[in-house]
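The other protein chains are all here in position, but one chain of the complex has been omitted.
Let's look at chain A:
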Amino acid sequence: MTKEENKGAAEDQAQSKKALKKQQKEAEKAAKKAEKQAKLASEQQADEGEDFAKDRYGVPPMIQSQDKPERTLVRVKDLTAQKADETVWVRARIHTSRAKGKQCFLVLRQQQFNVQALVAVGDRASKQMVKFAANITKESIVDVEGVVRKVDQKIESCTQQDVELHIERIYVISAAEPRLPLQLEDAVRPEGEGEEEGRATVNQDTRLDNRVIDLRTATSQAVFGLQSGVCQLFRETLSKKGFVEIQTPKIISAASEGGANVFTVSYFKTSAYLAQSPQLYKQMCICADFEKVFCIGPVFRAEDSNTHRHLTEFVGLDIEMAFNYHYHEVVDEIADTLVQIFKGLQERFQTEIQTVCRQFPCEPFKFLEPTLRLEYREGVAMLREAGVEMGDEEDLSTPNEKLLGRLVKQKYDTDFYILDKYPLAVRPFYTMPDPQDPKYSNSYDMFMRGEEILSGAQRVHDAQLLTERAMHHGIDLEKIKAYIDSFRYGAPPHAGGGIGLERVTMLYLGLHNVRQTSMFPRDPKRLTP
């Protein structure tokens, strides 16, 4: 070893002593820090350590059809006492949620059915899981796995009253925004009840503006379930009777009833109209020997009426039929079709009827078999007896129409009747005049709960008489030439009528506004949604 080296070593030693001290200090510091961290970590771990359930809840990646798991989802309506103690998967919306300490009660809703569910801290669910469940926004769609358990006391607020679901897993499939434009509980509150208790009700416009949410209510689900039933029964009954379903164009070149109230649309270099009834086409099908036809389709009326029962676009259920000798053959056929619909609704849609009745109480719909048929003059006589002053050939005003409905109900105990033989003066030009009395005509309206749902008549099937009638009404013959021409090559005597689907649904259920039975209603003030 050289001196130099020695010296150097000594210096090194001195240095290293210093360094050692420093290092020691640093190490101590680090140790302290580590200790602190470890403590923190262990604390955290203690926290998280409890969360044995972290795989049992969460927000899985958006479903892009990446998997096709073999998982059976049970419908909420099938959760009954028979399923007790089974473990099931359910997909539903969070209807309401209420957290209470270590448990969280949820009401899960699927269409009009709902069931109570419970997440409680235990060996399947952790505190964090309960917290997670409680924080899921209302109306979010979730997948849950849980055990069905019988309950001792019926759960009055749910449709599934005998069971509840003890949740073991819960995953959010699609979250709803926390602020809803309307609350579902408010939207189903019976009329009047909310005002008394100072609770909110939802007005019509708010409902219609947020129709997607409004349609989720049990009442809306029932209304449109029943409406679908009306169409289904209409098709079923008429097909059985040998009618052919036809499709008619909705863009037409001339106003079909020769009058006002049609929407004009631009049609390339010219303009066209939206059909205000399939009348002409139904009649042309009769002239083409289809004998009995019906069609279901939209009809357009450019009437600026803002009433409870007018829409600018609605669904027409139209019937046209050739008859042998008397138009009553057709009237009976139409009336029977409606009676079959009413019966079918009663049999197949009792749940829906009762659901709607809970929110909008009303008397059950009554009808007679065979259907009551009154002549117009009898109706006028009944009204006069009740103190109404009106002329023989005057049309029924809306209040008189309703009053007559009440009088008929009182006298005959029916909500459905036919008023036959209207004055010729108040009917369109193509209506066949009465052979005995030229003041009257072979035309009829049908009423449900005092409101008109169908208007029909024997049509003039003779080109010459049709021309006379049109001229009498002051109609430009040029505009309806095509219509008149269809009767020039032999036309069977025929009659028919058109029913408004929304009105039938509304009146059957005793509702008070046609917008309640039109999914996305169109009126003079509403074009959206």
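Simple rule for what comes next: a contact is a pair of C-beta atoms (placed from the backbone, for glycine too) under 8 Å apart; a residue touches a chain by one contact, two chains touch by 3 or more; residues count from 1.
Just so it is clear, contacts and distances are computed from a predicted model.
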Next item on the list: Among "DNA-directed RNA polymerase", "UBC core domain-containing protein", "Eukaryotic translation elongation factor 1 epsilon-1" or "60S ribosome subunit biogenesis protein NIP7 homolog", go ahead and choose the protein name stored in UniProt for the chain not displayed.
Entry: "Eukaryotic translation elongation factor 1 epsilon-1"
Notebook entry, point to check: Which residue from A:Ala386, A:Ala425, A:Ala482 or A:Leu527 sits in contact with the chain not drawn here?
Noted result: A:Ala386
Check: Which of these touches the unseen chain: A:Leu407, A:Val426 or A:Ile484?
Finding: A:Leu407
Next item on the list: Consider the whole complex, including the chain that is not shown, and state which of A:Gly58, A:Pro361 or A:Pro492 touches that chain.
Entry: A:Pro361
Note to self: Need a quick check: the contact residues on chain A for the chain that isn't drawn.
What the structure shows: 361-363, 385-387, 399, 403, 406-407, 409-410
